[in-house]
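Every protein chain but one is kept in place in this view of the complex.
Let's look at chain A:
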Amino acid sequence: MKRVLGRLGHAAFVLWAVASLTFIMFRLMPGDPTLNFLSESFSEEMRAALLTSFGLDKPLPEQYVLYLGSLLRGDLGVSFLQKKPVLDILLDALPNTVALTVTALVVAYAFGIIAGAFLAFARGSVTEGIAIPAALITRAAPEFWLGMILLAWLSFAWGIFPSSGANEAGSEFTSEWARLTSADFLWHLTLPALTLALYLQGLPLLLMRATMLEVLNDEFIVMARMKGLSRWAIVMRHAARNALLPVATAFALGLGSSFGGNVVIETVFSWPGLGRVLVSAVQGADYPLAQGAFILIAAVLVTMNMVADLLYAWLDPRVSVGARR
């Protein structure tokens, strides 16, 4: 329990630091949000009115105190440009980001784990000679390039998948859940998720393979072989389970970091997720929205770090014992 509380305290400190840094960062950046409204009729009077409506006419320390106070009440403020509560805007985009990230990660890790385990067992074979460079190439290739290749083939040339968006134009749904579980949504999800999965699969595959190679030399594997167990049983039941620890950690961390890191995929496929919200907020100096997006992404990252930490301790009791020493 003490360990969990310690972790929670650590997480709260990180979130405060992120909130403070984003607050300072945006106000130090050249330009202010009123520049979005430059036009022939723009005047000093209009600028003053805009600054007042944004709350930017107050001294910086006062703005900071108000901002932290609002954060503690769970209020992320109102977007300067969209004029809507930041939380509503983020919650609108969040399901799309969760669907894309989780689908891609699950596909990438499922494939990476199985392929990594298999390649460890097939060390030195022709298959390994082809598969490892292929995994490295897809890992090293820029996401936008992968995305454009898939778009060119599977959408423009063969017409199998749509080229953009999360739903067909003007489609109606009774609820958000109905939208997310519709065939239309899943059809639109396929290409961006596949691109992200191709990009992500390299890490679990190589990690799994490396760990498996270590595990396969352990005595209990030798014992399993001596017992006459099948190759499949040795790999999946004995070796893979023990090799999964670092992969599980990577999964949790990958989940956290992917939430804010899908900007490129979201742009290529015009996927309406958090990454695009964040980029347009930064470009438009929409401080509340950009701060809110950063805090949300940081919160997910910190939470997933905690989960990885606790998961590791649960999967490998030696970690907890080590902590108690």
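Just so we're on the same page, a residue touches a chain if its C-beta (ideal position, glycine included) is under 8 Å from a C-beta of that chain, and two chains touch if they have at least 3 such contacts; residues count from 1.
We adopt the following convention: contacts and distances are computed from a predicted model.
Hidden chain, UniProt protein name from the list "Nitrate reductase", "DNA polymerase V", "Cation antiporter NADH dehydrogenase subunit" or "Peptide/nickel transport system substrate-binding protein": "Peptide/nickel transport system substrate-binding protein". Of A:Ala169, A:Ala183 or A:Met226, it is A:Ala169 that touches the chain left out of the display. Across the entire complex, the residue among A:Ala93, A:Leu146, A:Ala290 or A:Val307 in touch with the chain not shown is A:Ala93. Summary of contacts with the chain left out: across A:Phe23, A:Tyr67, A:Phe269 or A:Phe294, the touching residue is A:Phe269. Within the full complex, the residue among A:Leu94, A:Ala122 or A:Met148 touching the omitted chain is A:Met148. Seen from chain A, the chain kept out of the figure touches residues 29-32, 35-46, 49-50, 52-53, 55, 78, 81-84, 89, 92-93, 148, 151-152, 155-156, 159, 162-170, 267-270, 272-273, 276-277, 280, 283, 285.
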